[in-house]
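Remarks on the structure that follows.
All protein chains of the complex are present and in place, except for one that has been dropped.
For subunit A:
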Amino acid sequence: MAGKATSTPTTYSPSPTSHKTKVPIFSDDRVRPDGRGFNQCRPAFFRTGAVNAASGSAYAEFGNTKVIVSVFGPRESKKAMKYSDIGRLNCNVSFSTFANLVHREGSDHKEYTTILHKALEGAIMLETFPKTTVDVFALVLESGGSAKLPIICFSISISDNFVMHVVGDLSVVISCASLALADAGIMMYDLVASVSLSCLNKNLVIDPILGEENCEDGGLMITCLPSRYEVTQLTVTGEWSTPMLNEGMQLCLDACAELAKIMRSCLVDAAPGSEE
């Protein structure tokens, strides 16, 4: 760019940075806005067989987050697809128009779809259904916001949908999807459990809700196969020191193991003959 080279390059800062005091999100010591402790997950509820038409389906409720996932197939891959000796996994994540506080037209959630796909494909035995496709469709009925929070979003301009929002919803979607796959009888190495965590002023807060995520310094989402103790998907944003990250990962893995127990008991309850 011509004429740009000034003799002393100054740092770009047109307005003096005002140091505002942040409103602390935690009023009392180690109690979160919804009354949980820092290392406490939201109560999880799962139920399989929510959709009759699907080969398998599951409904999950984590606090205010409500998600429904249906699995169709395995069915014949589309004619246009090339021959494949392993099965294909097709995922889709969508949000209902009333999922957020602000009404939004069903926007594209490609990034969620890719993460869901990557999180699940490592767990499914794709070689057990060659030439066919399994469809996993997830719908977020309600996103994890809570109206009681100090930070309430009134309006969002259209242009800021680039923000990677509500990672917490995604971990619910992933866990719920693996339960739906199990309900459909798709062969898997293990259930997939996913937990997210936020780092707020050097505090690690597990299973964050919308208001907490909005002011986090760092976010972490782990998807793992709890019985095999393997991580299939890992996303970290924000600034982390290594000891902090280690601690965060360990917290998430422990929470995943707990979550898997709940998921497994849901499957056992749904199994025919369990009532006896």
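The rule we apply is simple: contacts are C-beta pairs under 8 Å (C-beta built on N, C-alpha and C of every residue); 3 or more make two chains touch, one makes a residue touch a chain; residues count from 1.
Definition applied: contacts and distances are computed from a predicted model.
Visitor: Which of the following names does UniProt give to the chain that is not shown: "Cell division control protein 45 homolog", "Stress-activated map kinase-interacting protein 1", "Trafficking protein particle complex subunit 3" or "Ribosomal RNA-processing protein 42"?
Guide: The UniProt record for the chain left out of view names it "Ribosomal RNA-processing protein 42".
Visitor: Which is it among A:S70, A:S196 or A:T232 that touches the chain not included here?
Guide: Spelled out, the listed residue whose C-beta touches the missing chain is A:T232.
Visitor: If the hidden chain were put back, which of A:T97, A:T128, A:S241 or A:S265 would touch it?
Guide: With A:T97, A:T128, A:S241 or A:S265 as choices, the missing chain is touched by A:S241.
Visitor: May I ask which residue of A:V71, A:V93, A:C224 or A:A260 touches the chain that does not appear here?
Guide: Touches the omitted chain: A:C224.
Visitor: Which of A:D34, A:E121 or A:E258 sits in contact with the chain that's absent?
Guide: Only one listed residue reaches the unshown chain, and that is A:E121.
Visitor: Looking at A:E61, A:D169, A:D183 or A:E216, which residue reaches the missing chain?
Guide: A:E216
Visitor: Tell me where the left-out chain touches subunit A, residue by residue.
Guide: 1-6, 9-15, 17-18, 20, 110-111, 114, 118, 120-123, 153-157, 159-160, 162-164, 199, 213-219, 224-225, 228-242, 245-246, 249-250, 253
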